[in-house]
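As you look at this complex, bear in mind that one protein chain is not there, while each of the others sits in place.
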Amino acid sequence: MPTLTLRELADAIEARFEGDPDVALSGVAPLERAGPADLSFLANPRYEESARESAAGAVIVGESFLGNGRNLLRVSNPYLAYARAVELLLPGPVFRAGVDPTAIIDPRAEVSSESSVGPFTAIGPGARVGSGAEIGPSCVIEAGVEIGSGCRIFPRVTLHSGTRLGARCIVQSGSVLGSDGFGYATDERGRHHKVPQRGGLSIGDDVEIGANVTIDRGTAADTVIGAGTKIDNLVHIAHNVTIGQNAFIVAQVGIAGSTSIGDYAVIAGQAGIVGHVRIGDRARLGAQAGVIGDVPADAEYSGYPARSHREQMRAYALFARLPELFDRLKAVESRLKRK
Amino acid sequence: MPTLTLRELADAIEARFEGDPDVALSGVAPLERAGPADLSFLANPRYEESARESAAGAVIVGESFLGNGRNLLRVSNPYLAYARAVELLLPGPVFRAGVDPTAIIDPRAEVSSESSVGPFTAIGPGARVGSGAEIGPSCVIEAGVEIGSGCRIFPRVTLHSGTRLGARCIVQSGSVLGSDGFGYATDERGRHHKVPQRGGLSIGDDVEIGANVTIDRGTAADTVIGAGTKIDNLVHIAHNVTIGQNAFIVAQVGIAGSTSIGDYAVIAGQAGIVGHVRIGDRARLGAQAGVIGDVPADAEYSGYPARSHREQMRAYALFARLPELFDRLKAVESRLKRK
Partner (left out) sequence: MPTLTLRELADAIEARFEGDPDVALSGVAPLERAGPADLSFLANPRYEESARESAAGAVIVGESFLGNGRNLLRVSNPYLAYARAVELLLPGPVFRAGVDPTAIIDPRAEVSSESSVGPFTAIGPGARVGSGAEIGPSCVIEAGVEIGSGCRIFPRVTLHSGTRLGARCIVQSGSVLGSDGFGYATDERGRHHKVPQRGGLSIGDDVEIGANVTIDRGTAADTVIGAGTKIDNLVHIAHNVTIGQNAFIVAQVGIAGSTSIGDYAVIAGQAGIVGHVRIGDRARLGAQAGVIGDVPADAEYSGYPARSHREQMRAYALFARLPELFDRLKAVESRLKRK
C-alpha cells in the first residue's frame, strides 16, 4: 500500500494542512478506530468530540473545526476530500486489459483492445465495449449492447439486448439490466398474455447500479436513467420509467411503470412509487414511503399514502396518542350525558 | 423488420379496419411518440384525445372510439390485439436449436434435440428439457429438473433439483427456483438448526417469472405455482406456498411460508403476506399492503394491517385530519370546562 505524508496528501487533494507536514499516512479508518498511520475525516459536527479524541494520524476537517494542535487537512467538503484520499492511500486493483481465454466474444462484437473481459463471459454480436471498460467473470452481454469507455461491470451481470451504458458506469454483481417488463393484456377469461417488450434501456454517464438490481427495458420506447444517478442494491425499476440526472435511489426501492423521477431526487430505502406519476426535481421521499400520486419539485414526502413529511410526522405523532384521544372523547361524552 | 399493411394486420389480429387499407406499418410506439409508420393503441378512454391527435400511422381502438377519419383497427380488447400486433411487426429473435459447445450436459439428462442451450450452462443428470425450450447462457439446471416444451430460461437462472416447469414458461435472468426455505428448529440455547428442505417446486404451464425472483422448494411436499400465473421482478415466495392459476404478483412482493393464494388474485408491488393464511380467488391486495390474516375471495384489501380497501381509504383520509381532530376535541373540552 502507498504511504503519503500529510503534505503530499494536502497537495493531492487540494487541502490546507495543519500540524506535522511529514507525518506518514498509509490507511484510512473511522475516527473511533483510527491509529497513528490512519487518515480519518469529520463530516458531521456531531462527531467533533470524536475528532478531537481520535488516535488518527490526521483528520480531514471543514473550515470551522477548532484545531487543537493535531494534524489536520482543511477543505470545504471533508467527505469529498476523504473519497479522493482513499483512492490515493488504498488504490483499487490495477486495471489490466485483456480477454480471458474462456470468454466467448462474437466476432461481430467490437471490443476495445484496451478493455478487459473475465472468464466465462459471453458477448453477443454487435455489442460494443469501450476503451478501459472492465467486464467481470460470468457476465452475459447480449447482442447489440453498448458499454461506454471506463465502465466497470462486476461479476455475474446480465445486460440484455437494447441496453446502452454511457461512460464510467458501474454495474454491480447480479444485476439484470434490460429485462422484460411486467406487461400483459388480460383476456375476457382472465388469462394474461405477454405484451412483447421491444424497447431499450438507456443509461447515461457515471451511473452506478448496485447488486441484484433489476431494470426493465421499455415496452416500445426506452427506459431511461440520467447521467450521474446512483442506484443501491435490490432496487426495481419497471419498464418505461424515466429517471433524471444525479438522482439517488436507496436499496430495495421499487418504481412502477412509466413513472418519471426528477434530477437530484432522493428516494430512501424500501420506498415504493406507483406507475404513471411524476416525482419532481430535488424531491425527497422517506424510507418506506408509499407514493400514489405526483410529488412536486423540492417537496419532502413520507409515509403511506405519502404526503408532506412535516404534516405526516405530525399525524404519526398523534396516531400514537389515539388511545388518549378516545379516552378524552369518552370523558367528554360522559360529562355531556350527565347534564 | 417486417412491414405490414393495415389490411394485412387486420386479418392477422382479427380486427376490422377503417381508413386506408394500404398504409404500411413497420413499428410500434406510444400514442404521443408514434410516427406515420407506427402502430399505436388506445386501451384507456382517458387518452382518447391523444389518440385523435397522434401522428401514428394507425391506432388499435375499441368499439366505442369515435373515428375521425384516421386509420383504425377496431377490436374488443385493444391491448390484447396490440400484444399480437407487436409480435408481427417486431418479432423476437428467431429460435435456433442447438447446444453451445461449452455447455455441460450430463449424459443422463434428456435434452430435446429441438431445444437450445447457451454457453457455460450446466445441466445435471436426469434433467429433462422439452422441445422448443431455450436455455440461456450461464444457467445451472440441477439433477432431475424438468423444463417443459417451449420454455424460455433467460441467462443466469438457477433451477434447483426438484423444480418442474410446465410448457411455455418464462424465467427471467438471475432468478433462483427451488432454493431452500427459511426453516430452522431453535434449541433451548437459542441456536437455529437447519430443517432439511426436501420438497420440490411445481410450476404450471404458461407461468412467467421476472428477474432476480426467489421461490423456495417445499419442506416435505411441494411449493406450487398454478398455470398462467405471472410474477414480477424481485418477488420472494417462501416454502410450501400454493399459488392458484392466472394470479398476478407485482414486483418485490413477499409471501411467507405455507400461505395459499387463489386463482386470479392480484397482489400489487411490495405487498407482504404472513405465513399460513389464505388469500381468496380474485382477491386484490394494494401496493405495500401488510396482510396478517385471511382475505376473502373477491375482496380488495390495502394498508397495514391490511383490511377492506374502501374502509382503509376512509381511515387514511381521517388520519391526515388527526391534527384537526385534536384541535376540535380541545375546543370541545374548553367549552365544557368554561360551563
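Each chain carries a letter (A and B) given by its place in the written order, and its residues are counted from 1.
In the analysis below, contacts are C-beta pairs under 8 Å (C-beta built on N, C-alpha and C of every residue); 3 or more make two chains touch, one makes a residue touch a chain.
Please read all numbers here as calculations on a predicted model, not as lab measurements.
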Exercise. Among B:Gly69, B:Pro93, B:Pro107 or B:Pro196, which one is in touch with the chain left out?
Worked result: B:Pro196
Exercise. Of the listed residues B:Ser40, B:Thr214 or B:Ser302, which contacts the missing chain in the full complex?
Worked result: B:Thr214
Seminar exercise, completed: Among A:Phe120, A:Tyr184 or A:Tyr301, contact with the omitted chain is made only by A:Phe120
Problem set entry | Contact with the hidden chain (one of A:Val86, A:Ala143, A:Val277 or A:Ile292) | A:Val86
For this session: Spell out, residue by residue, where the missing chain touches subunit A.
Result: 27-30, 33, 76-77, 79-80, 82-83, 86-87, 90, 92-93, 102, 118-120, 136-138, 154-156, 170, 172-174, 206, 208, 210-212, 228, 230, 232-234, 246, 248, 250-252, 264, 269-270, 287-288, 303-304, 316, 319-320, 322-323, 325-326, 329, 332-333, 336
For this session: May I ask you to list the residues on subunit B that touch the chain which is not drawn?
Result: 102, 104, 120, 122, 138, 140, 142-143, 156, 158, 160, 174-176, 179-180, 182, 184-188, 190-196, 198, 212-214, 216, 219-221, 234, 236, 238, 252, 254, 256, 270, 272, 274, 288, 290, 292, 304-305, 307, 311, 314-315, 318-319, 321, 325, 328-329, 332, 335-336
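One rule holds for everything that comes next: only the chains that are shown with their structure count from here on.
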Exercise. Just curious, how far off is subunit B from subunit A if you go by their C-alpha centres, in Å?
Worked result: 26
